[in-house]
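Here the structure is laid out as structure tokens; the discussion comes afterwards.
What you see is the complex with one protein chain gone and the rest in place.
Chain nomenclature is as follows: A, B and C, assigned in order of appearance, with residue numbering initiated at 1 for each chain independently.
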Amino acid sequence: MSGHVSPVGLYVTIFGALTVLTALTVFAAFVDLGQFNFLVAMVIAVFKASLVIWYFMHVKYASHLTKLTVATGLFFLVILLSMTLIDYSSKAFTPMPPFLQ
Amino acid sequence: MQIFGIPIFPDQASTFARDVDVLYFFILAVCALFATGVAITVIYFGIRYHKTHDGEIGARIEGSLPLELLWSVIPTIIAMVMFGWGATVFYHLRRPPDEAMHIYAVGKQWMWKFQHLEGQREINELHIPAGQPIKVTISSEDVLHSLYFPAFRTKMDAIPGRYTELWFEAQRPGSYHIFCAEYCGTNHSGMIGTVTVLEPAQYQAWLQGGGLEGTLAQRGAKLFNDLACSTCHVDTGQGRGPSLKGIIGTTVDLQSGDTVTVDEAYLRESILNSQAKVVKGFQPLMPTFQGLISEENLVALIEHVKSMSPNASATAAPPTPAPAGGKK
Amino acid sequence: MSNAVVHADIHGQAHAAHHPALRHHFDTMGQQKEAAVIGMWVFLLTEILFFGGLFAAYMVYRVWYFDAFAEASRSLEIFWGALNTAVLIGSSLTMAMAVRGAQTNKRTATINWLILTMLLGCVFLGVKVIEYAEKIEHHHVPGFNYQWAPAHEAAPAAEGVAAEGHRKLSLTPEQLQLMTQIYFSLYFTMTGLHALHMIVGIGLMSVITWMTWKGKFDREYYTPVEMSGLYWHFVDIVWIFLFPLLYLVERHT
Partner (left out) sequence: MLDKLKIPERHYLNNGHSLASWLLTKDHKRIAIMYLISISVMFFLGGLFAIGIRLELATPQGDFVTADTYNKFFTMHGVIMVFFFLIPSIPAVLGNFLIPPMIGAKDLAFPRINLISLYIYWIGGVFTLYAMIAGGVDTGWTFYTPYSATGSNTNVVPTAVGVFIAGFSSILTGLNFIVTIHRMRAPGMTWFRLPLFVWAHYATSLVQVLGTPVVAITIVMLGVERALGFGIFDPARGGDPVLFQHLFWFYSHPAVYIMILPALGVQSELVSTFSRKTIFGYSFVAFSSLAIAVFGFIVWAHHMFVAGISTYAAMVFSFLSFSVAIPSAVKVFNWTATLYKGAISFETPMLYAYGFLGLFAIGGLTGLFLATLGLDVHVHDTYFVVAHFHYIMVGGAIMGYMGGLHFWWPKMTGRMYSEFFSRVSAIMVFVGFNVTFFPQFVVGYLGMPRRYHSYPDEFQVLNVMSSAGATVLGLGYALPVLYFLWSLRYGAVAGPNPWRASGLEWQMQSPPLTENFVETPIVDTEPYEYEHVVSREKHLV
């Protein structure tokens, strides 16, 4: 039972998409979107990562358990990042860097 | 409170010590109830359903949903009560009243340095008046420490690079422990002291006796002249630097277009790093005093500037929740 | 216990079609491969959270010291970063082709694609060496007399006058020296760890290439190739996030 064999064409199109998205990331960085620069960069990066996971890593054709494992990992990463922010976003002041000592 | 000479309960020497203890007894009662309930049930079942003959098998009971819900929902409700009560006590614990008397505490490896506004400096000793809310602003010079007054039921970590604070209002005169509660190295257990709560009158007497070179603000004024600040910061405003009269609490606009409220943190930053936030309309000529001023002198200078404002007790860097200062 | 007897003969037939690579404690090849894939993904979970800790630290300091991060990020060469991203995406493609070759039993194709992937990996590491060398030369390595003087920029003219093309920085050189040091500490930890994972990946793949060359894999059993593929794609995904976070903090002013 060999895993799903994807057509070469699919791989090349995914590669093309990733290259275009990289160029888009670099281009978007030079456009002043203020606060949204970070958001745009992250959305593109997440999309690129999901392309790689879905097609290159065959998760599209994998069992539900594999999909669940991937989802669990990302969920706990989000917990780590978001709950650390709970503390840092609600701090009244940024720490006085040491030169203020 | 003691039994056979063994102390089993700490003194209640601050106003909210009683609130914390009442909360403690409430949770203790609830837990004792649950623990003894489970213990008695378990022991009773152990005796009542003891195995009589080899090969005896217990009754076939799979479980019961209502019972499960019962002992999930009830503990959740009790937990929420505990959380709510604890949160209110905590909120009260962490919001110093405005009229609190201000004391600076600096943790340094294995000693506590206390600095009164009136100029007294004490190491591992603290004299405070009873019946007066006191706010202690804490910082550390090297590693993490934690200023802990068990009799007042309050504690706060001393973090290098940042101000943290705690407050209490001592009720009963007497001497109580000061501990360092965050591990800080070899002599962590030696970093202890005693806080002596005096009657207000006795406190004033102690102040007079102990006052070395006058109040902090007076010492600040002397420094203000010695360091030639007064040459630029002239009260009339004609000097090369902005007038500092009554500046505390006002908002000034900066060269870079932003505005900033003048508080301790801004004063401190401008003294140590004068080019950081230059006020609009002035040249950034002021030299930086980074490394030239000791911690105590810096505090004295800030107190002096604050004493030039009509409302004497200025707001220190407010640690209460407000959106983060850094831009993103 | 009659069903135990029935079970025995079903089991007996399964033993007949026995692939040499089937390990004794698995019943079928499918079960073995599925276990390997899930095991690899669980391992990649740990890697996600391993790098996650670094991203958490990066996120916190970026919020606090945004200006310094932007300033320090500008000192990085976008060209190398973008080239590296393209190289790594290319190596993901060649890796996918290598796995496909293994699946379809084309040994020489698999070997060629694997070698190509390793080459691209080495190119990536070479670019990193160039970038690191440039940083060492500018003393941008924290801990080794770290000096923050943005070399390629003209020193900001008069103190108060905003250098054109740059938002007036509210930070003084001392502040910059401190805050950019945090940026570069994180930069070297993240890219260093990533490069280490690349080196491990290339080592892994050279072993897999040797095993393919020895003919150990076929249409039925190519799990090690797929596992190194999953690992390599993961390392590519980490770089996909590292590139915008480290290189493109604020390029638009």
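Please note the rule applied: a residue touches a chain if its C-beta (ideal position, glycine included) is under 8 Å from a C-beta of that chain, and two chains touch if they have at least 3 such contacts.
Since we're looking at a predicted model, the values are computed, not measured.
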{"item": "Which displayed chains the unshown chain touches", "value": "A, B, C"}
{"item": "Selected residue (touches chain absent from view) among B:Trp85, B:Trp206 or B:Phe282", "value": "B:Trp85"}
{"item": "Chain not shown: contacting residue from C:Ile38, C:Ala86 or C:Met211", "value": "C:Ile38"}
{"item": "Touching residues on chain C - with respect to the absent chain", "value": "1, 3-4, 7-8, 11, 24-27, 31, 34-35, 38-39, 42-43, 45-54, 56-57, 60-61, 64-65, 142-144, 178-179, 181-182, 185-186, 188-189, 193"}
{"item": "Touching residues on chain B - with respect to the absent chain", "value": "5-10, 19-20, 23-24, 27-28, 30-31, 34-35, 38-39, 41-42, 45-46, 49-52, 55-64, 67-68, 71-72, 75-76, 79-80, 82-83, 85-91, 93-94, 109, 142-144, 146, 148, 150-151, 153-157, 159-162, 164, 177, 179-190, 192, 320-321"}
{"item": "Missing-partner contacts on chain A, residue numbers", "value": "65, 72-73, 76, 79-80, 83-84, 86-87, 90-92, 95, 97-98"}
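FYI, only the chains that are shown with their structure count from here on.
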{"item": "Interchain centroid distance [CA atoms averaged], chain A/chain C, Å", "value": "13"}
{"item": "Centroid spacing, where centroids are CA-atom means, of chain B and chain C in whole angstrom", "value": "44"}
{"item": "Multi-chain contact residues (two or more partners), chain B", "value": "273, 290, 324, 326, 328"}
{"item": "Overlap residues in chain A, where contacts from two or more other chains coincide", "value": "88-89, 94-95, 97-99"}
{"item": "For the chain C and chain B complex, residues of the former touching the latter", "value": "62-67, 159-160, 168, 170-172, 174-175"}
{"item": "Of all residues in chain B, those that touch chain C in their complex", "value": "255-256, 258, 273, 275-278, 283-284, 288, 290, 324, 326-328"}
{"item": "Residue ranges of chain C in contact with chain A within the complex", "value": "29-30, 33-34, 37-38, 41-42, 44-45, 48-49, 52-53, 55-56, 59-60, 63-65, 78, 82, 85-86, 89-90, 92-93, 95-97, 100, 103-104, 174-175, 178-179, 219-220, 222, 226, 229-230, 233-234, 236-237, 240-241, 243-245, 248, 250-253"}
